[in-house]
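Some notes on the structure that comes next.
Omission of a single protein chain aside, the complex is shown with its protein chains in their original locations.
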Amino acid sequence: MLRLDHVSKTYRVGAFGRGRLAAVRDVSFELRPGEVLSLIGESGSGKSTIGRMILRLLRTSGGSITYDDADIARLRGDELKEYYRRVQGVFQDPFSSYNPIFKADRVFAMIRAEFFPRVGQDEWRQRVHDALEAVSLNPADVLGKFPHQLSGGQLQRLLVARALLLDIRYFVADEIISMLDASTRIDVLNLLADLKSRGLGILFITHDLSLGNYISDTTIILRHGSIVEMGETEKVFGDARHPYTKNLLASVPHMHEKWQSNGSGPGTNGVAQPAIATPELVLIEEGHLVAAS
Amino acid sequence: MKGLRESLHFARRNRKLVFGASVTGAMLLFALVGPLFARHGPLVFVPDMAVAPTTHDGYWFGTTLQGQDVYAQFVNGLRLAFIVGAVGGGIAAGIGMLVGFTAGYRSGVVDEVLNMLTNVVLVIPTFALLLVIAAYLQVRGVVPESVFIGITSWPWAARALRSQTFTLVSRDFVDLARLSGRSSWKIIFREIAPNMASYLVMMFILLFGGAILIAATLDFIGLGPSNTISLGMMMQLSVQNAALQLHLWWWFLPPGLAITAIVGSLYVMNVGLDEVFNPKLRET
Partner (left out) sequence: MALHVDDLRVYYRTLAGDVKALDGVTFDVADGEIMGLAGESGCGKSTLGNSLIRLDGRMRYIGGHAVLDGEELPVWDDDAMDRFRFRAVSTVPQYAMSALNPTRKIGRMIHELLRARGVEQIGGRQEIARRLELVGLDRGVLDLYPIELSGGMKQRVVMVISTLLDPSLLIADEITSALDVSTQKAVAETLVGFRDRGFVKSMIVITHDIAVLHQIADTILVMYAGKLAEKAPADEIVANARHPYTRLLISSLPEVGVRYAERRLTGIPGRPPSLLDPPAGCRFRDRCPLATDRCMQEPPWIEENGRGIACWEAAAMPAAQADAPLVAGAL
């Protein structure tokens, strides 16, 4: 189990680093195998920061992230590599995730070089083919090509295949479909949902509520670095209690009803919010917590 | 790699690159082959003094006021110029890369320390330093001169590489390499540096040309190597001996033209390379 306990991340800003910017404040949740957890928030909510901390690309400023009860901040060298065997991620921009001067399947070669140096040529080829099949890609279409010769959807799927080459338990999907076209988005999204049936725990980070609602079992609504509402997806979406959640749901453009002109202004009219105390989460019903507002 | 083939295609057609490379190549050829045709050593005194260029006795470039073979000095100086460029430019490039990559990749405290180091070296008055060193060393050769140039001209290269590394480090493929368990040095040299290959090539060319120019300047004010004759020293001696007034044009014109030609063509080559590597600058 992957657990976050009172995790926070603070950046130093301003001249001589005197100011403080809290990107993540006192966030706690659990990610279990076979479960899709959506982390929903607008820009500046800290959702990507949380994803990167889980992937050990950033250090936490406070609190701890534990994998099977081991604090990941202490992992070094080979232990860190072991962690990456179990936890992987994919990011938002497919074209930025590939080194443009090399072929796209080099990402597989890197995995082989670092994790499976002793596996034979033929066996490796078979494993790659299996992984590509699992993400519905035809090897002939994608192997031996440069990133600019492939589409965004293919590139993202390749990255999922890369993760599947390892024996991962948890997968962090950071806005992985927001740069894809609408007609390919849903296919990659379905792919993630299929991964769940393989027993993977998936952290689905997004700003799009309809996507979160579509595939996740649990939802966390994040605002300015802290959790305002979390719980089973049906309860959070069906019976939203926090005013921020309700505002978000009211702003989503639907296709079968028009916006209510409730005169609600935009979420933030200014830029950075001053530091506010993190409100406590209150259990209002089984599987549904809301921050006191 | 498709990119390489495409680059070569444009490289062949780019007039600046072809021109610059041809001139530099010709000078290099001259430097390698020329000394074979010198009848005398560069420092040897011959009986004929201040003779204009003539085919007699191999004085193709004439002789100096004291009676040294200008051609011999010229081809010797040409060789030295390329050595200074390679060694001086190479050292500067090496240090620049080390400092620049590390500062750009690591950021934080390491970056600040390296920045401070870069700034300090940048503002050291090189002439004053060289004068002090010259006062202590008995004999100064070309290699020490090159090394000195190398260790004082790397700061701007380090700065430039640092900012380039910054932009590449923020790209997701670097994160992906980290997620694949790659170590930092491997990432720098296998992911980041290859992406900057064109930039590194151009930077080296600029450092090469810059080293030659700095050496010529140092030589011209008398701080050059003490055991041989370089192009800059030829110019210094010719001015000291009033070659201009005495109309001994064959003494200062060849070295001056040679330095201008080499450094100039290197810079032109660089502009051409920029167009080859940067698709947006191509005249399509």
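Letters A and B name the chains as they come in the text, with residue numbers starting at 1 for each one.
Operating definition for what follows: contacts are C-beta pairs under 8 Å (C-beta built on N, C-alpha and C of every residue); 3 or more make two chains touch, one makes a residue touch a chain.
Given the structure is predicted, the values throughout are model-derived calculations rather than measurements.
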Shown chains that the omitted chain touches within the full complex: A
Of A:His207, A:His242 or A:His288, the one touching the omitted chain in the full complex: A:His207
Interface with the undisplayed chain - residues on chain A: 42-43, 151, 181-187, 189-190, 193, 207-211, 213-215, 233, 237, 247-249, 251-256, 258-259, 261, 264-271
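Rule of thumb we're sticking to: only the chains that are shown with their structure count from here on.
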Contacting residues of chain A [partner chain B, same complex]: 52, 55, 57, 80-81, 84, 88-89, 91-93, 96-102, 107, 110-111, 114-115, 146, 159
Residues of chain B defined as touching chain A within the complex: 1-3, 171-173, 175-182, 191, 194-195, 197
